[in-house]
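Only a single protein chain was left out; the remaining protein chains are all shown in position.
A, B and C are the chain letters, set down in written order, and residue numbers restart from 1 in every chain.
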Amino acid sequence: MGKVKVSLAGGSGYAGGELLRLLLYHPFVEIGQITSERHKGKPVSSVHPNLRKRCDATFCSLGELKPCDFLFLSLPHGESMNSFPKFSSLSEKIIDLSADFRLRDPAGYRKWYGVNHPHPDLLERFVYGIPELHREEIRRANYVSGAGCNATAVILALYPFFKHRLTIEDRTVVEVKNGSSEGGNSPGEASHHPERSGCVRSYKPTEHRHVAEMVQELRAGSDAPGKIHFPATSIDMVRGVLATCHVFPREEIGEKEIWKLYREEYGREPFIRIVKEREGIYRYPEPKLLSGTNFCDIGFEKDADSSRIVVIGAIDNLMKGAAGQALQSFNLMNGFEEKTGLEFPGLHPA
Amino acid sequence: MGKVKVSLAGGSGYAGGELLRLLLYHPFVEIGQITSERHKGKPVSSVHPNLRKRCDATFCSLGELKPCDFLFLSLPHGESMNSFPKFSSLSEKIIDLSADFRLRDPAGYRKWYGVNHPHPDLLERFVYGIPELHREEIRRANYVSGAGCNATAVILALYPFFKHRLTIEDRTVVEVKNGSSEGGNSPGEASHHPERSGCVRSYKPTEHRHVAEMVQELRAGSDAPGKIHFPATSIDMVRGVLATCHVFPREEIGEKEIWKLYREEYGREPFIRIVKEREGIYRYPEPKLLSGTNFCDIGFEKDADSSRIVVIGAIDNLMKGAAGQALQSFNLMNGFEEKTGLEFPGLHPA
Amino acid sequence: MGKVKVSLAGGSGYAGGELLRLLLYHPFVEIGQITSERHKGKPVSSVHPNLRKRCDATFCSLGELKPCDFLFLSLPHGESMNSFPKFSSLSEKIIDLSADFRLRDPAGYRKWYGVNHPHPDLLERFVYGIPELHREEIRRANYVSGAGCNATAVILALYPFFKHRLTIEDRTVVEVKNGSSEGGNSPGEASHHPERSGCVRSYKPTEHRHVAEMVQELRAGSDAPGKIHFPATSIDMVRGVLATCHVFPREEIGEKEIWKLYREEYGREPFIRIVKEREGIYRYPEPKLLSGTNFCDIGFEKDADSSRIVVIGAIDNLMKGAAGQALQSFNLMNGFEEKTGLEFPGLHPA
Partner (left out) sequence: MGKVKVSLAGGSGYAGGELLRLLLYHPFVEIGQITSERHKGKPVSSVHPNLRKRCDATFCSLGELKPCDFLFLSLPHGESMNSFPKFSSLSEKIIDLSADFRLRDPAGYRKWYGVNHPHPDLLERFVYGIPELHREEIRRANYVSGAGCNATAVILALYPFFKHRLTIEDRTVVEVKNGSSEGGNSPGEASHHPERSGCVRSYKPTEHRHVAEMVQELRAGSDAPGKIHFPATSIDMVRGVLATCHVFPREEIGEKEIWKLYREEYGREPFIRIVKEREGIYRYPEPKLLSGTNFCDIGFEKDADSSRIVVIGAIDNLMKGAAGQALQSFNLMNGFEEKTGLEFPGLHPA
């Protein structure tokens, strides 16, 4: 198979670096250009030290970008939407890892991001990049938008219930625990080690932006937007998202039926594992096992004293929550086997 | 004021060690005996290395216990209930830190602990040891039971709402994040550092024992036992409990009214601080600030898109969740100023 | 005893905050003013959240400082030396926590700090603030300089050997492990949590500034300056210094003689503990036990296969390495019992 020439606009951030790590080992990829305004002219490995002796490329600036077969955008929020015409003139196929094209409704950008989207007409040309929900659309798409990391974990955990409308949807409460890499690589008081180490910081008890994506994907067609109750808590961890989701079914559902529901939905998915064991310390999904992998592990448990069902989803925010999932879409868009370049199984212990 | 001669049955665990640290600095306490079956004959500081050069006592065995003015029990669950007659013959006043006398209803012991309580008649003689709820009873009590650490954080966070029955109680979802010291000082696979480090382990997504205490204290008189939805997640932290509580009011309540509610209930409490700031990284309660202190910090936030209110409670599980709260009760039972020996403000950074 | 009115110039940093925590509980201190240029007008507890409900003071600016009985300076390096005439006009007695008056030889400032000291004549009026070495001078001093945290751990660990010139001094190799709070509270790439977490970063394999203090105090009168081999490594910890010192004696010395040597030097010291046990996981000094305390724990071990002796020293860098040691000097300068306000024994577990 011929190689695809791939460029990356915005290669100095954590998600960009992770994507680069994956692209370097992809058998059908030839890496084109990698941009960074701040680091242009410097070796890529000076910013991503794990790529020493593996990558001898140098950052160029956005202005130097040339046409390529495939373009990834991993720019600060707002830059993709503002410069999209330029990017689309360089490459027919684009995956944008930012939030700029995630929402289909332009009103969502005003409400959650405080901006008027400059290209609202483009929104419907982007497919929301969770292959487990939109595989066939992604295969045919020219433009795919990355999904938020928290949104990915929550949507994948809850999709089987919401798809079949089995729950009282606005009773859903989702508690997400996050690592520090989610905040990106810019230092600040919140990420200062003496403050961030050992913390259990309530990040967004209410009104987290990712709610918009969850509602869009889980409650399509529903009339009660916004009512997935979603707080996020930052803990002492670098990578990882754990979503603990409490759902309340319309009618009593037993564990066997839940097994069946998830097996039907995800039984053939290459990156979803149902983790539900009788014993051991890893009987529920655990993000620390997933660092560097593209897995979303999902588990569940029914409360004996009430109708409540707990669904637990875990991912690596930089992989299934960003770069890995983007590469999964890339594989689909190019007709490659979906797992190509995404086979690392994770470390234990770690 | 004369000194109170205090003995401690079960002094080698984490809660016992913490209590000992506090007793050593209490101006009106004379330490009597400290027992440990496993370490009898050894210096206390060989087990509690922070007490080197501060405590020259030696562990004795339970059988050697002599009468004293006040007895603390910090024994493995089940031992207090089995040997209580012996203990009550040695001291008129007793605080038990275990779960053995926390529940008023003997049926609770069968359901949650799988035992028939050997002295069900004693249960009503114990006061549940959260002074903010039972101060006057504790002052007059001879027997006080410690409260569970998770239960303490959740009960204190939610009490103002439940006391006035302002919420749809069985919709309450409480997510607790725990440190590893909660599991005590016995090593095991779950606490093995390579496994526990960096983990985000769903400990009890359903059916955590502490629910019994929460329901007993928060829903006294209610007809729907068991329906506080309470999962616990173990994170990479040694001390600390963060309870993120989602409550749904019967009628819309604004933040000003919530302020008023909490100020009325807790405005004069020496160990409760309302933490709700407009800015900064510590605008919500943070357990890492509370290590070694007896504070319960409580914050809240109302969701703009729904009726949901998030109430956040933070404590140090070994202090306000165990030894500190026990000493607070001790002070009340002896007529001492409630804060005596509990003034350490905590460290920052930590 | 009458209270001493104490002001603090530079109260927003970690050392300043720690000092403030101590001063608030000191029975003979009345807190005067606390300055911060960046936070003037704001409550102290907005910067030091552990002091909520314990301190209702507000920061003022340096320009507003009034005369007081005692002045602590905890300013960025360079500010104390530049503005000292102003400070000395406000208070007769001053302790400076910065490095500005630590070295007696002005040439040291050129070599290690790259500045010409503006008041070289003042250097000899400052006593180097390690009470275990300079207790009587400190009692009589008006000006005391704080000691560096790494320097404190190393000097206290090695002083008995160097005082009696028992070792081949320039063979000494000292490996120090540091926490992140040593770098202060300004965020930067080096302290960004995703980078700092889990790191084992060689900070200064050679030419660390604190060597100057070590040589000054340990090798006074010697002819070979600079030759204490001192690298520092930053690890995933917030507070704490562990110094592992390898010394090579001029003549074979056995463990009994070393015991005697340290007991003679430190046997009556209130804040030095010899930690050397036959068994257990805390048989050597461990900084995690010392958070919030003023202890310096020292242990040692002789190699069976060579003449090498390992001396291990542990402190909390913000306490015995900064604020605690400063308060110890303050107590001496004011005729208070040396341990006043410094009795917190530390937490276990932590």
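In this section, a residue touches a chain if its C-beta (ideal position, glycine included) is under 8 Å from a C-beta of that chain, and two chains touch if they have at least 3 such contacts.
A quick note: this is a predicted structure, and the numbers were derived from the prediction, not measured.
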For the full complex, which residue in A:Leu19, A:Leu289, A:Val310 or A:Leu327 touches the chain that was left out?
A:Leu289
With respect to the chain omitted from the figure, which of C:Arg125, C:Arg201 or C:Lys339 is a touching residue?
C:Arg201
Hidden-chain contact residue, picked from the options C:Leu24, C:Ala57 or C:Val173
C:Val173
Using the touch rule from the top, list residues of chain C that touch the missing partner.
170-171, 173, 175, 177, 189-190, 194-195, 198-202, 205-207, 211, 226-227, 229, 231, 233, 235-237, 240, 242, 244, 246, 281, 284-288, 299, 301-306, 308, 310, 312, 314, 349-350
List every residue of chain B that touches the chain not included in the displayed model.
14, 179-181, 185-189, 191-194, 196-198, 236, 238
Which chain A residues would touch the chain omitted from the figure, given the whole complex?
14, 17-18, 21, 24-25, 46, 48-54, 181, 185, 238-239, 273, 275, 277, 280, 282, 286, 289, 291-292, 343-350
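What we mean here is this: only the chains that are shown with their structure count from here on.
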Length of the line joining the C-alpha centres of chain B and chain C, rounded to whole Å:
36
Whole-Å distance, C-alpha centre of chain A to that of chain B, is 39
Two or more other chains are touched by the chain A residues 189, 194, 198, 236
